[in-house]
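Note that one protein chain of the assembly has been removed; the remaining protein chains are unaltered in position.
Coming up: chain A.
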Amino acid sequence: MLRFVLERLVGMAITMLLVSMMVFVIMELPPGDYADRYAFRKYSGTGVSVTEADVQAIRVELGLDQPMVVRYFDWIGGIVLHGDFGQAFAFETSVVNVIGDKVWLTLAILFTTLIITYVISIPIGIYAAVKRGSAADYGLTIFSYLGLALPNFLLALILLYFANRWFEADIGGLFSSQYKDAPWSLAKLWDLVAHLWLPAVVLAWSAVAYQIQTMRATMSDELNRLSVTAARARGVPEGKLLWKYPARLAINPVVSTIGFDVNRIFSELPIVAAVLGLTELGELLLRAYLDLDMYVAGAILLLLTFIIVFMNFISDILLAWLDPRIKLGA
């Protein structure tokens, strides 16, 4: 197992290196750079005429005159060695200051969503498979098609409306107004939890529907295996039997798509965040692109891909733990 984990870690490091290069190239792709943008911002409408030499001076000041390779190594070196993601030009501070809190909030939304997804879909999928063909099974199937069909920004609006009406809750955003700028405390954490469930439920909705169907299908297959009948013939009590034998294998496709789920959550998050008024990374990424604030955009892209790659790593480890045949390479 240790060898397997080490192999995957090395694989992950190589992937991240390649990803960082790609991110850097993507950052360079838009025409112009922040020096152009800065000059335009500063002097447009002032009547001052800006020469190419002026822009070049700004470029030197910001360090953008160096060749791309040099800047890449500066950038990645700073990240790996000092956790320094560079300068956020538009905010005139460091990238870490700009994205700091938002990273944690995005992660909080991500993990809450994942937990809700799996905690709901796995037991329900198992239940539906065991009760296959019953009224409960058909009801759950209808629910999951509904879940797949409903766009989640619409669901966000509906939930927002009812949460507000029934709980009279100020439910938009991630914090109540009195905690918004307050330092971290237990009360603030609790306030976050009270706000987090809504975006998490919205984001988990379609994944729950999808994973229930996956779990139900694989569980139905696993239930028919001879090893399950054999275990039943040895007198293993039904509840324990279901978890120990068929569920452990049936969970495989759910675990192996954790990375995809993370990816999907990241791509749906900006829309949901816009509807619910959340602070998260997606909106900032868009703004950074518009401003050509490349180190902010780069840091966000790098973090998001790192989280996806890392969750894939976790999913690999979990798969190997669930099915020992994987690490044997059989």
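Going forward, a contact is a pair of C-beta atoms (placed from the backbone, for glycine too) under 8 Å apart; a residue touches a chain by one contact, two chains touch by 3 or more; residues count from 1.
Heads up, the rule we're going with is that contacts and distances are computed from a predicted model.
The protein name that UniProt records for the chain not on display, among "ABC transporter ATP-binding protein", "NADH-quinone oxidoreductase subunit NuoE", "Phycobilisome protein" or "RagB/SusD family nutrient uptake outer membrane protein", is "ABC transporter ATP-binding protein".
Per the touch definition above, the residue from A:24, A:127 or A:245 contacting the chain not shown is A:245. Check A:3, A:82, A:165 or A:325 against the missing chain and you find that the one touching it is A:325.
For chain A, the residues touching the chain absent from view are 225-227, 229-238, 244-245, 248-249, 322-325, 330.
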